[in-house]
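Missing here: one protein chain of the complex. Every other protein chain is in place.
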Amino acid sequence: MPTAASGRYFLQVPGPTIIPDRVAAAMAMPALDHRGPVFSAMAARISNDLKAVFKTRQPVMIFPSSGTGAWQAAIVNTLSAGDKVLIFETGHFSCLWKTIAIDLGLDVTEISGDWRSGIDANVVEAYLRADERHEIKAVLAVHNETATGVTSDIQALRRAMDNAGHDALLFVDTISSLCAMDYAHDAWGVDVTICGSQKGFMLPPGLSFTVASEKALERCKASNLPKGYFRWEPMIEAAGNGLYPYTPPVTLFYGLRESLTMLQEEGLEHVFARHARLAAATRAAVAAWGFDIQCRKPSEYSSAVTAVRLPEGHDADAYRAIVLDKFDMSLAAGLGKIAGRVFRIGHLGYMNALTLAGALSGVEMGFEAANIPFERGGVLAAMEVLNQG
Amino acid sequence: MPTAASGRYFLQVPGPTIIPDRVAAAMAMPALDHRGPVFSAMAARISNDLKAVFKTRQPVMIFPSSGTGAWQAAIVNTLSAGDKVLIFETGHFSCLWKTIAIDLGLDVTEISGDWRSGIDANVVEAYLRADERHEIKAVLAVHNETATGVTSDIQALRRAMDNAGHDALLFVDTISSLCAMDYAHDAWGVDVTICGSQKGFMLPPGLSFTVASEKALERCKASNLPKGYFRWEPMIEAAGNGLYPYTPPVTLFYGLRESLTMLQEEGLEHVFARHARLAAATRAAVAAWGFDIQCRKPSEYSSAVTAVRLPEGHDADAYRAIVLDKFDMSLAAGLGKIAGRVFRIGHLGYMNALTLAGALSGVEMGFEAANIPFERGGVLAAMEVLNQG
Amino acid sequence: MPTAASGRYFLQVPGPTIIPDRVAAAMAMPALDHRGPVFSAMAARISNDLKAVFKTRQPVMIFPSSGTGAWQAAIVNTLSAGDKVLIFETGHFSCLWKTIAIDLGLDVTEISGDWRSGIDANVVEAYLRADERHEIKAVLAVHNETATGVTSDIQALRRAMDNAGHDALLFVDTISSLCAMDYAHDAWGVDVTICGSQKGFMLPPGLSFTVASEKALERCKASNLPKGYFRWEPMIEAAGNGLYPYTPPVTLFYGLRESLTMLQEEGLEHVFARHARLAAATRAAVAAWGFDIQCRKPSEYSSAVTAVRLPEGHDADAYRAIVLDKFDMSLAAGLGKIAGRVFRIGHLGYMNALTLAGALSGVEMGFEAANIPFERGGVLAAMEVLNQG
Partner (left out) sequence: MPTAASGRYFLQVPGPTIIPDRVAAAMAMPALDHRGPVFSAMAARISNDLKAVFKTRQPVMIFPSSGTGAWQAAIVNTLSAGDKVLIFETGHFSCLWKTIAIDLGLDVTEISGDWRSGIDANVVEAYLRADERHEIKAVLAVHNETATGVTSDIQALRRAMDNAGHDALLFVDTISSLCAMDYAHDAWGVDVTICGSQKGFMLPPGLSFTVASEKALERCKASNLPKGYFRWEPMIEAAGNGLYPYTPPVTLFYGLRESLTMLQEEGLEHVFARHARLAAATRAAVAAWGFDIQCRKPSEYSSAVTAVRLPEGHDADAYRAIVLDKFDMSLAAGLGKIAGRVFRIGHLGYMNALTLAGALSGVEMGFEAANIPFERGGVLAAMEVLNQG
């Protein structure tokens, strides 16, 4: 198909997301001495601006790692070998949390889920009430399950923990929610928030972010897991003085500075509203095509990614390969137990109405190209939504 | 509207067109000595590869100027003060040719047109037959009228000139056609072909290209117009040895080298087929919306740009302002006597199906936002076309 | 020599000069609609800031051309066929002015010079006094002869013209002086100032600049030379409203905006002082090596470029080839009648002490590599100068 042989590649996976030209240009500036005054000044400004994004007064730690590294850091800094943690199975990424936690020597209790719903706070509350000796040291939650497009109500979870009178820490993975949906580390009473650079921050992968509450920091003292690279303490100091314990990824810092500026210019509330509308438009398209999305409850819809369920008998990966080949667009795969069953449309980060409309056009044309029965009109339905406001 | 506050800007004017990231990266390389061996080698390769694009064996001259400069060069190198030239009024850009020609002291005969049709070769033939003393020294033609999206049949024009037995030179402006539609300087018997960098070449503005036939070069000897900056002779030498008479825009040369590589990789015939399909999809959308396009005859449809006529009583510029504000997309204005009456959708250069689908979605949503009555379904109709092949 | 196989290329020619990373990054931003509001706003800011650089209240015209184009524009907008102009032979570039002027049909009187001195204002005054009928319509001067590194005293020239009571226009080429040495279009009473983008402006080649006095604009009315592409009038309008008569090189405008910001940040007076010191250091090195420079008088030394005279019997071009091959540094050639006799060291634009010291080291090592007898210690002498202040 000649029309895919030139022109812009459409990257519609929920991370890495499109890197804005401004950010790419910032990252192309010359490397500098990470122990010098220019770097320090930049790091100080980043430190300050990151707090606004996480809605916290605590320092924001920056590790040179993927988001998975921040998961590990959360565990090794606050917990000890054999500690019990509770995790609710929301999808592939909650399962990865579980795997990491087990790998690091924790005793993990997983509440099974259907991969189509968020965390049931009542069930968590029941588990915690039953844990009379408070052996559960932490509850691990994914704010937005990137694999399913299902969000969980973190404030409800916090209330459930409070209702149970339990002192477990609350860890929240905001890797694919931050800068796409509202989030408030302090106000929501979260103990450890972790995130990565390659989604709502509109950066390449390579940085992870961590915010710890005073309570979480207090727990560090008793933690006996080996920390090493992921020790929080020097990173908290670095958030204050710009002196990192090992070489920080300086060019990603340049990009982060620019990305934070862009978020400020747009305004976080506008950023969230934009994502909400793009997501609503996507769901309108899916409904018009006659397909289900993976997320069952409207209250749990994701503003960042939508997982679309294909009719039985159609392989989502074969479909995605056709779309990539014919339209030069990457859609995201179903992961884990829904591999081949769903495909996912990322609509977060540097994304707007026309880019999404183009992407949804590719999705719609792809159905026909792949001989998947569907109703026409998805893009039309999306335009109805995009044209509001 | 929050969805336009972030994400990629849609540049749907027929030049400057979207600059591919590869080309932008190439142009960001360090400047170099334009009299050194590295530049010479690059210039030699460019010289060679440009011939394939113009389908000529003649050297391709490169001036640091906009395409208008190449128009001027064509005139001052081959003609003399008071020479008669014949021009067919196809639209705003043929009128600019006329203006330049008059400004340079030529005696211009313009065959009036309706801005909705291409050159009528029979009419030209009649004019030439009537010019028994062969006072007309050149016929000036625009291959693709950027202002109207109407092409002219250059081969028919050549035949008409031959039928008339007239020895006037044939000048052709391919500024918005080259690399979007087929063109063959040698085979079509053109005497002077001119072009610019900022359309099908996918480069920023700043370079113009010129090819002259042996016959045109022969005419230089008798030309008495002042040439100066636009003298062909040193530029022809430069095309051979890479030594330019004044500093060449070295970073645009970097970009040109990359652009030529991209055209080679895709293959010119595929480039033309891609543009033809994108244009057909655009026209399908316009028809579905219930609007006319400026071009009357299917045989004269442009693969590069489509001018859409809005219903009477609607101001195309007000509409375009809404689209820009709400969807961050630039559509092109109507120019000259169709200002406010039409808007134009550029679909040439680094353009593919999904980008165009996104753009057409913006056009369609814009009608509603601007309260212009239209039939829904334009994007759907475009998708039918884009999904073929 | 392995040490040249990697690392930064040294570009020590007096244009194109090194493009700052900030400028390169600015130029990599996406192209935009040159008829839209974003471009207009940028163009307005550029228009305003350019005036400060030229020290003028007049509008600054921007042509998409090399500096040579601005020369031509100066002539065709103010003069008529057969007009007499006076030019002082300062070097290769004054000769190019002469060539262009003759090519455009002027009657050129050239006062011969030795290529080692600037304009002798007394001689000019004598010529003007002798021109009792005021047939000389313009005096053409090069502020800094790029080919020789010799400047001319424009204020003295102005006084000479005034002393002679002659009403000829004063044209000044500041292509390699602006942003390197002080210049003041208004205060110095210049009628037409022309410049280019690729030297003190730290941009790629592709733009030329022109400022015209009220007197020069008045003369336009009587001028009968064909103007076309180089007509001033629409460019003066464009300087006011951002609407260009043909597509402006938008990415070069991005770069220009950034370059003007950099000049403001440093401050023009500091820019001049920096260049003065770099030039003094270069001359100190040349003196220490035991060589002469082309410029005879200290009052005429150039802050932008230094032309070094090699001992008789040594070919400067062979020497430059060795330096390029062995150290990946481009030095500039001798041009015209001093070809092979001198080489030139450009030290203008984005240039600082350490880059210059590195360059001078390459020059010094090159003498040994090329078996040219010299005294050691040039770099040492340069360091003495660079370390002051």
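All chains are identified by letter, namely A, B and C, in their written order; residue positions are counted from 1 within each chain.
Methods note: a contact is a pair of C-beta atoms (placed from the backbone, for glycine too) under 8 Å apart; a residue touches a chain by one contact, two chains touch by 3 or more.
Note that the coordinates shown come from a computational prediction; the quantities given were computed from them, not determined experimentally.
Visitor: Among the options C:S40, C:N163 or C:T355, which residue touches the chain absent from this view?
Guide: In the full complex, the listed residue that touches the missing chain is C:T355.
Visitor: Out of A:V60, A:V124, A:V211 or A:L225, point to the residue that touches the absent chain in the complete complex.
Guide: Answering carefully, the residue with contact to the hidden chain is A:L225.
Visitor: Using the document's contact rule, name the residues of chain C that touch the chain not shown here.
Guide: Residues in contact with the chain left out: 1-8, 10, 18, 20, 28, 262, 266, 270-271, 273-274, 277-278, 327-329, 350-359, 361-362, 364-365, 368-369, 376-377, 379-380, 383, 386-387, 389.
Visitor: Which positions on chain B touch the chain that was left off?
Guide: Spelled out for chain B, the touching residues are 21-22, 24-26, 28-30.
Visitor: Which parts of chain A are in contact with the chain that was left out?
Guide: Contacting residues on chain A, toward the hidden partner: 8-9, 11, 13, 15-19, 24-25, 27-28, 30-37, 64-69, 71-72, 75-76, 81, 100, 103-105, 196, 198, 204-206, 225-231, 245-252, 324, 330, 332-333.
Assume only the chains that are shown with their structure count from here on.
Visitor: Can you tell me which chain lies farthest from chain B, using the average of the Cα atoms as each chain's centre?
Guide: Relative to chain B, the chain with the farthest C-alpha centre is A.
Visitor: Counting in whole Å, what is the centre-to-centre distance of chain A and chain B, each centre being its mean C-alpha position?
Guide: Here chain A and chain B have centroids separated by 45 Å.
Visitor: What whole-Å value do you get for the distance between chain B and chain C if each is reduced to the mean of its CA atoms?
Guide: Measuring from centre to centre gives 34 Å for this pair.
Visitor: What's the distance between the Cα centroids of chain A and chain C, rounded to whole Å?
Guide: Measuring from centre to centre gives 54 Å for this pair.
Visitor: Send over the residues of chain C in touch with two or more other chains.
Guide: 24-25, 28, 30
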